[in-house]
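Structure below; questions to follow.
What you see is the complex with one protein chain gone and the rest in place.
For chain A:
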Amino acid sequence: MSEFIYLTFDGLSRGLVYAAFALALVLIWRAARIVNFAQGAMAVSAVYVAYSVTNATGSYWLGFAAALLAGLALGVTVERVVMRFVDHSSPLNGVVVALGLVLILQGVLGIVYGNEFLPFSTPFSRDAFEVGGVAMLSRYDLFVIAAVGSVVIALTLLFTRTAIGLRMRAAAFAPDVSRLLGVSVGGMLTLGWALAAAVGSLAGILVVPTELGVHPTAMDVVFVSAFAAAVVGGLDSPIGAVVGGLIVGVLLSYVSGYIDVTVAPMAVLALLVVVLLGRPGGLFSSSKARVA
């Protein structure tokens, strides 16, 4: 029983990171109808920025802030310099360009920082508190919960309560109409990429220190889990991304804990198959199917 509780909490806390990363995928999908396969590499780039800043200043928090800013800047750059010029008449074009970006970013990071895992420590202890003899959450888990929770709340408020959020939604749903109503659709697209990349960077900086360390490919496995989470939730749905992230996190935790880590990828695949057979649009897809 105590192992079950521990695995559940551990899964939920990892799941939150997947949720954040899936949320970033959903943000870009909603804004641009692109699955951003470069998001892992972009997030890792931001984590390297954090690594450099933290090493130079000795402050985790300056590094943390730098990662978020680097994420914003990278999102703007990727949209303005690359994605804007991709012919989106076929959805495959964006995917191919994103994969190209992965190669470029990982190549450059490897040249600059080398291809080994660099240590990056967490600002809080990762030892789990024990409640009644059962290990539950660590201080770091609480930090992850607070960070991802704040982002989810902030994004929800942004999209539902602010004029900018209304513009962003309208621009994504109906670009021509939005332009006729005075919305700078291009600007909203850039903003969407910037926000998504910042959220992706947050996920990166939260998860990388809990694994082997900083490496050009450090987010590859997380990307796969988060992509599965986003698809399970329905690529269009922010709530779906969060719920999908938690489901994938807990599933991976149980499978790794009770069976074996090596089975985890298969479990994710099985989950995808089951969900997509039952609800092809994902758990939280809106009634109206949208085709890319």
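Throughout what follows, contacts are C-beta pairs under 8 Å (C-beta built on N, C-alpha and C of every residue); 3 or more make two chains touch, one makes a residue touch a chain; residues count from 1.
Criterion: contacts and distances are computed from a predicted model.
Undergrad: Using the UniProt record as the reference, specify the protein name of the hidden chain from among "FAD-dependent oxidoreductase", "Fe-S cluster assembly ATPase SufC", "Sulfite dehydrogenase" or "Branched-chain amino acid transport system ATP-binding protein".
TA: Cross-referencing UniProt, the chain left out corresponds to "Branched-chain amino acid transport system ATP-binding protein".
Undergrad: Decide which residue listed in A:A56, A:A146, A:L181 or A:L212 touches the omitted chain of the complex.
TA: A:L181
Undergrad: List the chain A residues touching the unshown chain?
TA: 163, 166-167, 169-170, 173-174, 176-185, 286, 288
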